[in-house]
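The complex is shown incomplete by one protein chain, all other protein chains being positioned as in the whole.
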Amino acid sequence: MKFFMNTLKHLSWLLACCFILVSSSPAESIDSFTGEKGTLRISGGTAHIPVMKIAAQKIMDTHPDIQITIAGGGSGAGIKQVGEGLVQIGNSGRKASDAEIQKYELSLYKWAIDGVGTVVHPDNPVQALTSQQLQDIFAGKINNWKQLGGSDRAINVYTRDESSGTRSVFWKKALAKGDISPKAQFASSNGAMKTAVAKNPYAIGYMSVGYIDQSVAPVSLDGVRPDLETVKSGKYKVSRGLYSNTKGPATGLAEKFINYLLSPEGQNIVVQKGFVPVR
Amino acid sequence: MKNHSAVDIFLSFYAWCCAFILTSAVLTILGYLLFHGLSSLNLDLIFAHTPVMDALFLKKQVFGGLLPAITGTLALIFLSMLFALPVGIATGIFLSEFARSGTRKILGLMFDIMASLPSIVVGLFGFAVTIFLHQHFFKQLYPCLLISALCLAFLVIPYIIRSTQIALESLPPQVRLTGPALGATRTQNLWYVLIPMAAKEIIGGIILAIGRSAEDTAVIMLTGAVATAGVPNSIFSGYEALPFFIYYTAAEYANTSELMKAYGAALILLFICGGLYLFAYWIKRKVR
């Protein structure tokens, strides 16, 4: 069966070459993948996924011999898995700790800047909070929207698991390392967080600023609204880099993929998906 | 006519209520799914904007369509059956034809446990063993299609064992005795008489096992299903699959069109499983 697939793939590769020659002239940086084949495995941070998906799609579209698989799992899993050699690129939404960098000889590549914003349902009248209020909400001390001028309904706090880089950045910079109530419900990724908050009028959660769209409402923190502009200018403090990590310096497909992310075309995708480019 | 007491009326009222509740629950679920999903069932759902022939002949990768997930699920079914069928059928034959009663009891107990193990436990087992092997023996081994297929095989083997065993044991004694009476060895009798006679029943069980491996999500989410992979081209890499796609999209759809894709995927998976069930039912009907 494998032989059959391979034969097919060679045939299709030839045809695809003709197709590319005739129809389009892809941007320069994508050309660097020409002649490459094999699998690139990526996992980890979920904030990265939209950019990764588009990049992978563009590469695989023009280079059918390359397969790129993308999985989530969170930043912790990304760092761990790349360290153990389970994936070639492990994404993290926080900077890997010095201990992690040393233990796994990680090379860090930062290709975007992102904020972590608090979000509520768009119908929720409460769309500005002070740091103190935010900490009290997540600690469970404030547990009804009425206490903040909203409707008389319990606050449904959503959080992420320990492996999440988004959580660790939010916990450090927005919650001042305060408690997160055990009553909080769990979302397993940035996407899941957005869906959960968008569906529940009484929810509050936090997620990558790049993910915020009209289905959820960003909450101003101490008067600063989390969005692309405030993150870029540094006014919104709860921000972080989006990293792709490799074990040792990136080589082969991983190197080309990261270079692509840092190329003008890659940075274009970064902007398009709502993050702040680094170049 | 019998004199129906209050108890009788109550009992039949209760039974009617229960039947009604269950039927309406199932119809609500199916109706809801059809109502929302039918409109999304079209070629675009599967192939997105890729030309159909290009996609089918692997000339172009499909993005945003369900083709990778569907092929992933089909590959999973094919591979897991490749492992499960020989082992499951062999074990079923052994249990019904060769095992002594003591052995049969011990093995029966083990297979009962095997059949009722939560699939997530099997998935965790597969994942942990893979990591262990990766760390100590095979640097090139990762959670992948092969591992998932092996775990799924483990999950469905008990079903195949049971249907094989029951099919063979329910053959009438005349059939069983004719072969040996004519001088056939046990194996010849088994191969030329018993298995062909029981084949349809066994196939019915196998098809139900296929349905089980098509729908299981817990195992594959631990052993190699990923968010994006394209049409699988190697058994040693990650893959997409329908049930995982449904689970994943339900949690994090970004917009209505993505959600509609999940409805479409749920309908397709339902059609696959329902179709397999009807096929098994049809085969079983033909036996009788």
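Going in written order, the chains are labelled A and B, and every chain counts its residues from 1.
Quick note on the criterion: contacts are C-beta pairs under 8 Å (C-beta built on N, C-alpha and C of every residue); 3 or more make two chains touch, one makes a residue touch a chain.
We take it that contacts and distances are computed from a predicted model.
Taken from the listed names "Phenylacetate-CoA oxygenase subunit PaaA", "Fe-S cluster assembly protein SufB", "Acyl carrier protein" or "Phosphate ABC transporter membrane protein 1, PhoT family", the protein name that UniProt assigns to the chain not shown is "Phosphate ABC transporter membrane protein 1, PhoT family". Remark: the omitted chain is touched by one listed residue; of A:50, A:76, A:165 or A:218 this is A:76.
Considering the full assembly, B:274 is the residue among B:51, B:196 or B:274 that touches the omitted chain. Touching residues on subunit A toward the chain that is not drawn are 72-74, 76-77, 79-81, 84, 153-154, 156, 161-163, 182-186, 188, 196, 199-200, 202-203.
On the side of subunit B, touch with the chain left out of the figure occurs at residues 2-5, 7-8, 10-12, 14-19, 21-23, 25-26, 28-29, 32-33, 86-88, 90-91, 93-95, 97-99, 106-107, 109-114, 116-125, 127-129, 131, 154, 157-158, 161, 185-188, 190-192, 211, 214-215, 217-218, 221-222, 243, 246-247, 250-251, 262, 266, 269-270, 273-274, 276-277, 281.
What we mean here is this: only the chains that are shown with their structure count from here on.
Centroids of subunit A and subunit B (each the mean of its C-alpha atoms) stand 34 Å apart. Subunit A meets subunit B in the complex at residues 2, 5, 8-9, 11-12, 15-16, 19, 39, 41, 43, 49, 52-53, 56-57, 60-61, 64, 67-72, 84-87, 187-192, 194-195, 213, 215.
Subunit B contributes residues 57-61, 63, 131, 134-135, 139, 142-143, 226-230, 233-235, 237-239, 251-255 to its touches with subunit A in the complex.
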